[in-house]
Each structure stands twice: as C-alpha cells, then as structure tokens.
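Structure provided below as structure tokens; questions to follow.
The complex appears here minus one protein chain, its other protein chains still in place.
We call the chains A and B, going by the order they appear; numbering starts again at 1 in every chain.
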Amino acid sequence: MANDVLTPQLSVIGKGVIREDVRKKVAGEVLYSADWVMPGMLYGKLVRALYSHAKIKKLSSQDARHVPGVVRIIEAKDVPVNQFYDDPSGLGEKVAQHKVFQDDEVRYAGEPICLVIAKTPEAAEKGARAIEVEYEPLPSIHNPLDALKDDAILVHPGGNTVVQWNVHKGNTQVAIQDPNLVHISRTYRTQFVDHLYLEPESGVGWVDNDGIVTLRCATQVVEHYRNIARMLNISENRVRIICPYVGGGFGGKEDMTVEPYLAIAAWITKKPVKMVWSRQESLQARPKRHPFVMTYDLWAKPCGDVVAMKVDVTGDAGAYALLSPRVLFAAAVVATGPYHIDHVDVTSRAVYTHNVPTSAFRGFGAMQMAFGYEQIMEEMAQKLGIDSVGFRRRHFIKKGDTLATGEIQDTAVWLNETLDKVLNELGEAPVTDDGSKRIGIGIACTMQPYGRTVWFQDHASCWLNLESDGSVILRTGVPDIGGGQAASLCQIAAEILHVPLEAVRAYYGDSALTPLAGGTFATRQLYMSGNAVVKAAQELQEKIDHVLKTAWGDEGWQWDEEGMAYSTSGLRISRSAVYEAANALHYPLSVHTTFHAQSGEGYDNKEGRAVKTFPDFTFGCHGALVEVDVQTGTVKVLRYVASHDVGVAINPLSVEGQIHGGVVQGLGYALSEEVLYQDGQCVTALFSQYMAPTAEQMPDITAIILESHEGKGPFHARGIGEPAIAPVAPAIANAVANALGPSCRVRSLPITAEKIWGELSGLDGSKI
Amino acid sequence: MQVEFQFNDERAICDIAGHETLLAVLRDKLGAMEVKYGCGEGACGSCVVLVDGNPLASCITLCASVDGSDIMSVKAPDPPGAWALLKDRFAAHEGAQCGFCTPGLLASCFALVQRGEKLTRQEIREALSGHLCRCTGYHHIVDAVEEAMAIWPTMS
Partner (left out) sequence: MHCEVFGLYPYPFDYFRPNTLEEALVLAQGDGMKFLAGGQSLVPLLNLHVAEIKGVVDLQNVASALKFVQSQQDRLRLGSLWTHDELSHSSLLGGRCPLFSQAAAFIGHPRIRRRGTLGGSIAHADPLAEWILVMTLLDPQLILASAKEERQLPFHDYLLGPMMTALSDDELITAVEISLPEKATYGFTEVSRRPGDYALVATALSVGWDRDRIAQADIAISGVSDVPRTFPSISRDMCQEYPSHGLVEHIKHAVEAAVDPPSDVLAGASYRRHLAGILVEKALHQAFDEMSNAGETAAKSIGKSEGERT
C-alpha cells in the first residue's frame, strides 16, 4: 500500500529542491505549443458567432476562398462526427452536447462556426473576416434565475436545468421548528472570471508517417485523443496527443480548446496546421468560471450552537454543459464548509443560458461556496454577539466525523492548527490615525477536495526503468502545466530508488508513448501519479534488491548518497553493474504499474447521501489585514497569511509557490477581476481591460505549511493546487466587513470600491 | 525592405515588410521562440525584449523601427553574468512556474539590475507592474530580484 511508505530519514522529499524545468524555463529554452514549427505548415483561424442566440440562415465562404493564401474552409459538413459526447457527472446524466462547428442555432457569442485554413496567419485572419454569415437573431436569456422560470426561453429543448444535486442530512424541517432559534438568510453572488494564463490556447497538428493524427498542444488532458478519434470516426489508436510544458492551465485547458480544430484541419489538408488563439478571442469566447448565486439559511441556538443549514446554489452554465455538472456537485458537497452540522439541506443546480459556457477553473465550484459559508458563519456570530473565531472552532469537523453527505472524514483535520498559526502571525489589527482609512481583519477556513469523485474509478499509470548507465527513466502521461507536476514525481522516484535527483528523468505528457496518468486537474496529479510512482519505484527497488542478492549474495545492502549499493562486507556495486547483472539473469529492471484511487459507488442524489464522494479534502485557513479608504471605497491588502495542512510537503518551495499563486489569483477574484458581458456580448475582451493583479498592488504573502502526515497522496501528502485559492475571497470579504463596521458587508464579487462605497453610504445595489 | 540589427550579439539582416512587428520577426524569421505572444496589446509583458537596453514590448514595436538597434533576449551572451545571476536566483526561488511570462520578465529585471538599481520590495513590484504573472503570486519573483540586486554589485 502506497501510503505505508514513510522512510524515516528522507533525503529528497521535503527539500526545497530547484526544479530542472524552472532552470530551462528561465533560460528561455522551453518550446511551448505555439513555438513548434513544421515544414509547409498552414495556419487556422476560427470564425465565431456574433450573436448570443440566432439561427444561422446561410454561410457564404465564396469571398473567403478568393483571399490570397486561403487553402480551405472547413465547415460542419466536413466533420465526420460534428458532435462531442461527454458524461461530465460520470453518472449518466443527460446533458446538451456541443458541436465542433455550429451550423444551426448559435447559443453564445463566440461559438465556433467554421475554420479557415491558409498559408499565413494573416491570410487565415483575412479569410475568416471574409466569411459571411446570415443570421436570424433570436431572443436570448442571460440571467440563470430568469432561465429557471416556467415561461423562460429554452436554451436547449430539454429545459434549462442542466443538473440538480441534493444533499440531505438529519431533518431540517423538524429541527428548525424551535421558536427560540436565531435564523438568518443571506444571498451571496460571484462573477465570471477568466483563467488568463499567459500562454494562449495553441498547438500544431499533423498526420505523421504512419497516418496517426498527432497534436502537439497546450492541454491539461492528453486523453482527449479519444474524443478526437470519435470526432474523426477513426479508431483511438490513430490519434496521439503530445503535451509539452504548458504555459498555465488553471482548469482552462481541461476542456478541449484547439484540439478538435487542429485535428480536423490536419486530417483534411494532410498538412501540418498551427493555431494560436488571440488573447481577445480567448477572453471573449473560451469557458469561464461559473457565477454562483448562493442563498444560505442558518439556524442557531442563542448560545451559539448551529442547528441547521439550508443552502440553495444556482450556477450559470452558459450555453453548454461542459463540466458544469461536476462543478455544481463539488459545490454541493462542500456547501456547509468544514463545519459539523446535524441538519443540512443543500440544493445546487447548473442552468443553461445564452452566456459563454462555464467550466473548470481552479477551485472548481467548491471555492465559490467558501464565499458563502465563511460569510454566513461570520454573520451568524455577529448576530449572536459572539466571537466568530470561537464560533467556528466549536463547529469544526474532526477526523471521524460524518460530513453533510453522510461520508466519514477519515484523515486528519487541522483546522484549529492552521487557524492558530494564522491568528498568531496576523496579530491584532493596527490602529490608524488617518480618519479617511479604516483597518479590518478577516479570516476564512475552508475545505477543498483533491482527486476525482470515487465513481470515476480514477487511475494513473507510469513506467519506471533503470537504464544501463544507472540512470532512471520515468514515463508518465501527466501534462505539466507549471506546478512542477513532473518534477515532484522525479523527487518521489529518487527518494525510493536511493538515487540522486539528477539521475531521474521524466518523459511526460504523450498519449502514445507515456502510460496514461489522467489529466492534470482536480488537484489529482500528485495524489494519483505520485502514488503510481511510489508503487512503481517500490517494485523496481524490490527488483534491484533481488538482483543484488542473487548476484552478490544477501549482505544487508544499503545505499550511499551517490546511489551506490554497499554491503556490510565492503562490496560497492554501481547501478550499472546491477543493470548488467539483471540482464544476465533475464530479469528486466522495468516496472509498468497503475495506481487505482479509492473507488466507490455512485452518488445517491435522491437521498442526497454517499458513502464517499471525493477521496479526501485539504484544509486550511487564511487571514487578511486590509485598509479601506472610506472616501473612495478602495481597498489595500496590507498583510496576508495563508496556512494549509498539506500532509507532507514533497517540495516546500513548490508548495509555497502554489499557495502564493492561489492567493494572488484569489485576490484578483476577490477585489478586481470580472469578465463583463452585456446581453451575452463580452465588453472586456481586451487583456488590458481585464483587471488581473499586477505585482504593484499585491502584498507579500506569509505561507505557513503544516504537515499532519495524514494525506492520501505519496508519503501522506495532500493536494494543494486548488485549495490555496478557496479561502481568499471570504477572508477579504470578512476583513472588509470588519473594517466597515456592523451592518455593512459586500456580498457579491468582486468587492469593488464602488460596492464598498455603496455599503458605506447606505445605498442598495439598485441605486448604484 | 531590409533591416539590420544586433540580436543577442549576432548581426541579423532581415527582409521584412513595413507592418511586421518585432515579435513576429524575432519568432518567425529568427526563431527566437523565447519571445512570447501573450496579448498583442503590449500589456502582459511576455514579449518584452531589450532594445538598446530598454525593455520594449515587441508585439507593439514595428520591426522596421528598430533598424540599427541592439536587441537582447534572455538568451543573449552574458560575459558579465547578469543574465546568469538572474536566472540562477529565479530558479533558486522558484520565481517561475509555467515559465511563459519569464523571459519577458527577466528582460525588465535585467535592465533594473544592470542599472545598479537597489530597490525596496515595493519599488521592485512597481517596476515590474508591466508584467503579468498568473502562477507565482509575485512573491518569489520579488525574492529573486531583491537578491540579484544585492549580489550584482559584488560581481560587477
């Protein structure tokens, strides 16, 4: 069992080792997807819909064909299977599938209609502009709450509800009858945001010598080769996806982006085709984070005991389901936060609108909920007139508790520990003598799942070899999107195989040549592939030990720092000697293995119960100190402290990097970022119009890493990629509310200066 | 038209058209793939190179306008070791994760370090505000630059 590995004295694990990929990256030596060049390469440009809802009456490509350099126009009719098939919940829920090219009814502005292939990027762009589409505009619907009404315009014939999840625990109806209970009801809202990774969606596709459709592209999931095969109506063994280092993903490269278009273009033209989406195209039309409307009802005894919680969540799925069912499921599971509550009713639903589709984004539905539960807890404490920190502590879930879903939390819950660290580090809020400024302090405690829901039967494979010179090759299908995914796996292999880190080389992210590891999403790669590498490395080490014993006798073999085996009798054997000996014994030092995650049956949505949903959660606490200018409403973050229990930090430097990055992305989410739409049309399609944080207004961040040694990953690590972003917005919201004083609180994101001013001047949103 | 400029200490002579941006020429004609397209608005900083020592966004610089200039990217030969110092400190502090913004960012850092600037952490943040990094949260970047600024005077 992988989790039993805990070498008493670790040599590589837990060290802030310098990642080799970072050395290459800072030297400018990494070729990303857009940097690939092939002889005779063509260029593709998508033609996207202008309207958020319209019937396509006619598509004329006559003029485009005459643009010099244009080679081919690819339309819906050219695609063997012009349809994607997803089962995003994994439970067979029926959802509206999207097409490769829309040829009938456009459902969001930016939906792909056809593809122009040309000899130069400029010609492709000119060609795309020359495509004429005749539309019959139709009325559209953009507010998900309106879309739920009986007479709402239907986005798809089956109704506007994509999916609805229920979580039930205890008996809320009965529990809330007690007339002495204090009840509050609040609604919190979140916005559309963009991943804004620096590398736009890009790649090159070609058909190789053996007729294999090959895509080298920026993706979080090389397994999309299966979708491509289905689209081209060819067998899965004829499509290959190669994923070089990705310039950031954050969930935005989890759904396919350029993949189907590169594939169909290469398939039809039989030439290499490159496509790079312009930044503005990406901002306008690629999936965003779900805006949520969350209504929380909380009942507590006057003494401060929470009795019951009801949560109603509506997420805007946009025009197509994509991963919405999964996102809203994660939302439902953590809706009550890291709190033990006896009576719970949660309903979460995704709703179709004629907005841009929403899908995966770091935090995946669970992080939006933190903005709800960490504020309702604070507001209830305020209402009861008790200390909100103590109120939280009383209700923190503990190891062994039953969660709202009915599952048992079976690993350590270090909420108090992380909270203590944060409070200690933050100290008391300083007093300002500037009358126009107010200081506020706020915290948030959260839980965030890592790994996929158990009914996906998640698994990850890898292949580990000892080479003749004693070096080690690790082959794994992980896409490395910047978090050091490949580097951590090398550390794990080096640790178990007693070799220097430099001796391990990872080949990664190739669906044809590296064993499939599943995508880099759901904070699953360290957990899944990390465990796979532990398993492979242990098996390989056993084989090496066996060879040593067989060839040189059993003499209590140990390993020195250079990776040499030495025996009590003074023998010193190199790994290349071991390799040769193994060869002579016909005993290959090669392990291909698969790690299977804890699996379980599907979710009982009728009862709202599960034996298990996600494999485990990562817990943490963040705290912020903010200064609010009461004249203008502007916020300055003075201090930020973040603490998580990561089980074990494989590379503390990388863990810190994940926390810093999550915090700053979270601060953008909390304070400034929003993709704005008017009637479904993006009005912030420029990079310079999207208010992602720059270094200037960001504070230094104190990251405090705790290690409970109870995670389910390798060496008992927990995932940290997504958990780091979840607490930020509620911590800031609570800090701002603390600064503003009683009865002032901004309950919608982003917490702009204007909204704060509105609270201070007693205006409600409608008057602003 | 023909333009001639120094690129990383090599003479580059290119036949270009008037509309071609420096970014397009460096990437497509000179194969300098370390110069990245990130936004096309001169806003993200991924395409920044040094033109006569000044950090410029190559995506909004016409190549014709840099005729005769001395242009450097992160791959420039580096006898005094300022690039090497920056690269080393960035690696040591993990000032890059996905690495896409890094070559452009390093160009601006190089200009700061070479000028002998000794800035506070907040001043470093302001000086780098034309570069967006979405992975690191900037903290490790500031660590790296701060250290490089402290070490550089002892090297030069």
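The rule we apply is simple: a residue touches a chain if its C-beta (ideal position, glycine included) is under 8 Å from a C-beta of that chain, and two chains touch if they have at least 3 such contacts.
All values derive from a computational prediction rather than experimental measurement.
J.: For the full complex, which residue in B:Gly45, B:Gly95 or B:Gly137 touches the chain that was left out?
T.: B:Gly45
J.: Which is it among B:Leu26, B:Ala57, B:Met72 or B:Ala91 that touches the chain not included here?
T.: B:Ala57
J.: Out of A:Ala76, A:Ala532 or A:Ala685, which is the one that touches the chain we can't see?
T.: Residue touching the chain left out of view: A:Ala685.
J.: Tell me which of A:Val22, A:Leu42, A:Val133 or A:Cys445 is the one touching the absent chain.
T.: Of all options in A:Val22, A:Leu42, A:Val133 or A:Cys445, contact with the hidden chain holds for A:Val133.
J.: For chain B, which positions touch the chain that isn't shown here?
T.: 1, 17-21, 23-24, 37, 40-43, 45, 48, 54-57, 59-62, 64-65, 67, 108, 126-127, 129-130
J.: Spell out, residue by residue, where the missing chain touches chain A.
T.: Interface with the chain not displayed, on the chain A side: 45, 47-48, 50, 113, 121-122, 125-126, 128-135, 276, 278-281, 284, 433-435, 631-634, 672, 676, 678, 683-685, 688, 691, 693-694, 696-697, 752-754, 757-758, 761, 763, 767-768.
Keep this in mind: only the chains that are shown with their structure count from here on.
J.: In whole angstrom, how far does the Cα centroid of chain A sit from the Cα centroid of chain B?
T.: 30
J.: Per the contact definition, I'd like the list of chain B residues that touch chain A in the complex.
T.: The touching residues are 27, 31, 33-34, 36-41, 43-44, 46, 73-75, 86-87, 90-103, 106, 121, 124-126, 128-142.
J.: Over in the complex, which chain A residues touch chain B? Could you list them?
T.: 18-19, 21-32, 34-35, 37, 195-200, 245-250, 276, 278-280, 481-484, 653-654, 656-657, 659-665, 686-688, 692, 694-696, 698, 700-701
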